[in-house]
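Of the protein chains in this complex, one is absent; all others appear in place.
Entry: subunit A
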Amino acid sequence: MGRATTREDLQDNKDTAFTWEVKANDSTYHQQFREKGFLCWRKRKYQTNGIHTAKYNIFSFLPRNLYEQFHRVSNLYFLLIVILQSIPEISTLPWITLFIPLLLLLLIRAIRDLVDDVGRHRSDNAINNRPCQMLIGKSFKWRKWKDLCVGDVVCLTRDSIVPADLFLLASTEPNSLCYVETADIDGETNLKFRQALAVTHHELISPKTMAAFNGTVICEDPNSRMHQFVGSLEWNGRKYALDIGNLLLRGSKIRNTDACYGLVIYAGFDTKIMKNCGNIHLKRTKIDLFMNKLVVLIFLLIMVVSLVLSLGFWLQAHEFRDKHYYVPAGHAKGPFVDFFLIFWAFLILLSVMIPMAMFIISEFIYLGNSAFINWDLKMYYAPHDVPAKARSTSLNDYLGQVQYVFSDKTGTLTQNIMSFKKCCIDGRIYGPDNEDKTFPKENPYLWNEFADGKLSFFNKELLSLVRTKQDKVVQEFWRLLAICHTVMVQEVDNQLLYQAASPDEEALVTAARNFGYVFLSRTQDSITVVELGEERVYEVLALMDFNSDRKRMSVLVRTPEGSICLYTKGADTVIFERLYKRGVIEANTERILSAFTEQTLRTLCLAYKEVEESAYQQWQPQHEKASTQLQDRAKALQQVYSDMEQGLQLLGVTAIEDKLQDGVPDTISSLKKGNMKVWVLTGDKQETAVNIGFACQLLTDDMLILEARDVNIILDSYGEHSKLVRTPKRSLRFQLQNEVAMVISGEFLDHLLVSLRKEPRAVIQSEAEDKARQELSAIRRFSMMWWSLGTSLSSRRSKRKRKNESPEARRERAFVELASRCQAVICCRVTPKQKALIVALVKKYQKAVTLAIGDGANDVNMIKTADIGVGLAGQEGMQAVQNSDYALGQFCFLQRLLLVHGRWSYMRICKFLRYFFYKTVASLVGQIWFAFYSGFSAQPLYEGWFLALFNLLYSTLPVLYMGLFEQDVSDTQSLRMPELYVAGQKNELFNYWVFSKAIIHGLFTSLVNFFLTLWITCDTAGPNSLSDYQSFAVVVAFSSLLSITIEVMLVIRYWTFLFLGTLLVSLGSYFVLTYATQSLWAYQLVPKTFPFLYVLHSVLSKAPFLLVVLLNVAVNTLPILALRMFHHMLRKPRFKEQVEAFPSEVSEEPMPQFRRESRVRRSSYAFSHREGYGNLITQGTSLRRPHGEGSDTNVPSGTEIEEVLPSTPREPRKISFMMSQRPQLRSRAPSQDSQMSSTLSLASTPDPDPGHSGNQPAATNRPLTGQGWLSEDSSLPFAEAEAPVLERSSLPWDKSSGGWAQGLWQKASVPNQVAIETSPSQTQESLSELPMETESESLEREPSPMEWLPVSSEGQLSPPLGEQAPVGTKGQVSPNTGQPVSRRPDPRDKGAEPFTLSNKSGST
């Protein structure tokens, strides 16, 4: 898979040609295109929307299944043998001997495949038959998903699922917006919006106009890049640029939009989500592969043995022909032909040693173990009624060998539920009274008609404080929560429904609502709140929205009483530096903040101030000026906001819990004890991921956390120092002593994968070297680290001697080796594809068994790539589950799945294989010995029926029992001692050594059975003689059967009545069937097939035979028993010594590395917030289009010019061209620029603890802000970044700090420009230099690429506005001063009603 993925990626980069042409409402056009397919079969270029994942249909099942089955070499081989067997010349065995097992094998497999495929057919049908409305003629009619074709126009209503990748034409929402939820695609539950082109939105207002729509979309060919789309719409002679923001992806859900209309661009398998699903790969376990290897080995051995025996025949052939006249000469065709024939005869004879039955039985074992997983009550998640489900039945033993666990975060580790957990008001903590989760008997919020009753937080004291309205701070606290946010409200069935950009915010507003401060509705310039029953309308004077470097959000409101208040909530650091005083309460609060953080709660500080009317009057013009400014509006506004947000009074702190799923920390710690590496791969932000990492104890405080930059340094130094060879002991010590964790981002991986994609190496190298040269101090810091780490890597490498590797591959290998040394690795902001690439990377370089667990469609790729994919059946759709090998209800079940079921399965299959090989050799090798006594004539030693049934029946059931029920330790013990799991990771239970031991043991048994019997036979005569062939055969067979049965009794550690049953049945079947096949009845039927008439009977009726059998069994069993006993007795003390010796290796050695500052406080605002709907709310129309492929692409400044001119009509942007410039830009990176950035970083490093530096508020912390700003804006358009900030704030109250800020801002802007020119990742490197010591928030970057919320810059007039202006009837003046929003000329729109997300009146 790994290889496939990278190749796919390479392709992705190439196929950006714009050959995909979609004509609206013209299906015949699309049908004419054919692509070259197989032979004369020509595939349609534009597929329909139906998907077919099933393999067979009724007619193709038999031929195709047989074809597939005989694709397996073993089956083909057996078929060949069966065919050969029918040639009388070389037929040494009766036809039944091999034919029956083969038939059974084929039958069982076919049935299994059939069952699987029926399931696939069902799910395909379910999906293909979903209804959707499509435009037929001039009206919309209900059709099925599979009827959709490229070019069709589709109407989607609220909560419907997007059936294909659609180009959004129009929606019922104002501003041509359409809200979607992409939970099924990327697992994020918050709302995103897509926007239609203004031109289509305004023109296509009825089905008629839609039907007449004849635009042509030209875009890229279908590809798997979820967050990129480049194309253009040609309509009425004009061209309009399209990007991902215009696209509705298949699988997303329409929310809060009554109806929207889209044009199908990609359908069926061409859709982005399907392209991302990758192909179905057959997963095979290590053991399975090993088993096949061994079978090949056995086959080769058999060939060799046959050859040797045939040679023996050849040597004797002469003698036999000349002297042994009684032997029929055969068809004297010369000795060579005889030799050739006898070779095949031996091959057939010995082919019974190729354990065909092993394949059949192992299928049963896999099936049975899967059933046990399905049946396990302890993995049943009752709340959702979800049992564990093994969807793939052939991977169970892999579960016992997992070394790497890749986990998604949202929905997998966390429940994706934010709950209001605690708060601190005025320096006092109010925790939940109901810690034990017993909710008070009666709902404490009953007095409040607006309470939704879902708040689990309850504090009696606080409640009474709130209700008595005594405490002003408490009042303001809740008021703030009710006012200061960007939540949209919607009324459904008289219930308020909040829609927030982040779940945190929703939790806060909901908490306020339950406490009686109910946010009721909002318009552009007012917020209506019910405060303990009293409705109050606040006039919004300004809404200063969150963005990732402000890390706060404020609302300036005029209360109904007429006073002006500023309410601010934000990250603790930014709030604390803006307080007007730092008193006892503040200090208290800070302590509480730390405590909250320790409990891994996400905190948020609330503050407010009352603004003098005069101050506001002074400020207001500046604000207005800033918001109407055409250039650098964002920056200007930020400055203005910052001026206002000073001198605040702290209200309190809220603490929100990102609820982990049950038992996650326990599970992770026991997985870690089981020597599994847990990696968290998430699309979320770094801070969130790290926070969760701490919460689930993946990360601990005393861990050394490496970040992208550190990793880079180590990797670079690794290359330079690879010649140094150190003792491996050092590295071991390093590993034991320091818990190392790694936190990297998707960008870093991009970097790594850039090398994977064979981009010019020079670029990376020079960058890296520059970095290394500049950051001497950093190098010094890390010098010790690579002494220990780098050299250990290299010493390992030197062993491998892979000198021919490309530098890129070496870097990758080094990275993987480094990462594999880390106790935990967290990758944030990774795309689904990157998730898969990481897994593939580890698989490629570590050859380890990987397990990926996730719950969303964004995990599908990873789940498919990993050796084992586990899907959580959560709220986020079933995509993950449908592509997984195992489906679980909860993350914590993973523990049981791996440690109990996985270990058992592995142990069982290993024991099974070991025993099976033993048993095969023990009983069937006798045939080889016999050849020496039968003149190498390939005479079978055993009766044909014995051979046919031995592996099928006589010895099967105990083995099957072993594979299904064996338990070496109980499940509770397995869970208690995760260390036991290590055996599986090291392949200890079945490997070449174990295999050869089994073979040797088998040889011993067969030798004893054959030769003891032989010697005794030689010596006997008389009526009781067993010297005749048939008795001899039966005695040896019976001894063998008893020997291996006793062996299985010794091996099984878990005796139940079932086991006794299997013993009885298998031995019983031997007697019964032997008697049956040796009965007169059978003999009379076909004497030739049943020649052993009554042999067993006469053997058993004579005491000496039994004595021989007893002797054989005793000689076989007792030495082995004695050996095991000695082993057992001698091993134990040794084992103990080892255990004692182990910890002594951990010697004290000073930690060379810098420990990070103790835990940085984690503020929820910084974590989960994205920019809300602030822009929408205050300006409505001024939605700036996201750039290019999204936030991780720098769109060069060229586009800005067009965009800032409102009157210019939108021209198609040549984005692909601009993107192709990126590498060039990067390579230009001048070294002195990086020096600049390093000076900057040095300047800011000394700042020891900004969190406590509130006494000199602005000064020391400004650089940080600059830093954050820099990181934020690295992706903003050049136009903003390059322009110096010239206007100076002339506000009276904050001159000094403003001046400070000015200077620093200017300073910061220079490296900023550089950073943009170099590369995003380098910027990030230079930034991440001081992250943990200073503030993790400074790493904040732009919102996730999956996100299409407006970027912060309010200063942009978007082109749609320009176009809308003449159309807009209600006349809008300035977009940002709270005037009526520009609305689409939709007659249904009633205008100035409260601005809510839903447009209730216009429902269809």
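The working rule: a residue touches a chain if its C-beta (ideal position, glycine included) is under 8 Å from a C-beta of that chain, and two chains touch if they have at least 3 such contacts; residues count from 1.
Throughout what follows, contacts and distances are computed from a predicted model.
The complex includes a chain that is not drawn, and of the options "BHLH domain-containing protein", "Segment polarity protein dishevelled homolog DVL-1 isoform X3", "Serine/threonine-protein kinase 19" or "Cell cycle control protein" the UniProt name matching it is "Cell cycle control protein". Listed residues A:60, A:86 or A:1084: the one in touch with the omitted chain is A:1084. Of the listed positions A:1014, A:1046 or A:1065, the one in contact with the omitted chain in the full complex is A:1014.
Contact with the undisplayed chain is limited, among A:62, A:118, A:630 or A:1125, to A:1125.
Remark: the omitted chain is touched by one listed residue; of A:70, A:95 or A:320 this is A:320.
For subunit A, the residues in touch with the chain missing from this view are 88, 92, 319-320, 323-330, 345, 372, 374-378, 380, 382-383, 385-387, 662-663, 930, 933-935, 937-940, 965, 967, 971, 1012, 1014-1033, 1050, 1053-1058, 1080, 1083-1084, 1087-1088, 1091, 1093-1094, 1097-1098, 1102-1104, 1107-1108, 1111, 1114-1115, 1118, 1121-1122, 1124-1126, 1128-1130, 1132-1133, 1136.
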